[in-house]
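Starting off with a structure, shown below.
One chain of protein is taken out of this complex; the other chains stay put.
Now for chain A:
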């Protein structure tokens, strides 16, 4: 085929596949440092979570979800200066455990994030120069046609980040002179306590609860739900790649709600030659989707509950997608699939976009 330039909206990415076994779960000491738990919790801001289960597992899932409140987040309009001052700064930033994301397309607009105590400012050249803060170049060097951008990272929990100290005062100065326009933020409180009075209240936040949307009783053509035995070992690499790519595609088609995986789909091969891999098994499945400003720690909690409470032979798939990172809307995703009838065995796909 003739060669063409890569489309500008092309999300170029590679997929890192792990085939592993989850260890025994001790409910008193839930795992945090091992895969896949650390991978799921290590993401930044989650926009979308999707769970696919066999229909007969729905009751257990419903019970799990009823025991927890739907994840909450808030939408609020504040200037960067508001974030850095008063009770909000003291209670939420310094003492609290919150995450925040400001509106804007990364790579085009000036965007701020706050996570794990670090304020990150993604700025264009003019804003960076006006701010007068110390930062690093952001993005791939030499990207043709794109203006250079800058990233500034500041640990706001540091003891040097208080009014009166030079570094902090410089930041306050920048927030007043370069970033005094209020912007929309998404805010999520990761701790179980809210300071009283709520320092967010004067900014009239909109509270949102991410309730899942549920699609039940989908009659689906099922793929093989367990990796092939010879996928392990150096000779099994191709086998694993093939199997995991096909399974990931099937799970994606379920998430897309494509008719191609549904029982009875009789599309003309001229229009589509997709075939569900496997031996023609059918089954009823259920899909739950959450969308919002979700914490990776919540994702890990849900995953832990699923693994602990669903019967060990039940398969399921759990995928978490982050907010877009760049101009092409690059986002990253972790999908996990627990195999059927093979206790603890899982496949995990980590899709990260090339920067």
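Quick note on the criterion: a residue touches a chain if its C-beta (ideal position, glycine included) is under 8 Å from a C-beta of that chain, and two chains touch if they have at least 3 such contacts; residues count from 1.
The criterion applied here is as follows: contacts and distances are computed from a predicted model.
Asks: Out of "Electron transfer flavoprotein subunit beta", "Ribonucleases P/MRP subunit Pop8-like domain-containing protein", "Signal peptidase complex catalytic subunit SEC11" or "CENPP protein", what name does the UniProt record list for the absent chain?
Replies: The UniProt record for the chain left out of view names it "Ribonucleases P/MRP subunit Pop8-like domain-containing protein".
Asks: Check each of A:95, A:165, A:207 or A:237 against the chain that is not shown and name the one that touches it.
Replies: In the complete complex, the chain left out is touched by residue A:237.
Asks: Return the single residue from A:79, A:245, A:297 or A:314 that touches the missing chain.
Replies: A:245
Asks: Just one of A:40, A:154, A:186 or A:299 touches the chain that is missing; which is it?
Replies: A:186
Asks: By the contact definition given up top, give the residues of chain A that touch the hidden chain.
Replies: The missing chain touches chain A at positions 1-7, 9-24, 31, 33-35, 38, 42, 47-48, 50, 75, 103, 184, 186, 208, 229-234, 236-237, 240-241, 244-245, 248-249, 251-253, 255-260, 267, 270-274, 291-293, 319, 321, 323-324, 328-329, 331-333, 335, 343-345, 349-355.
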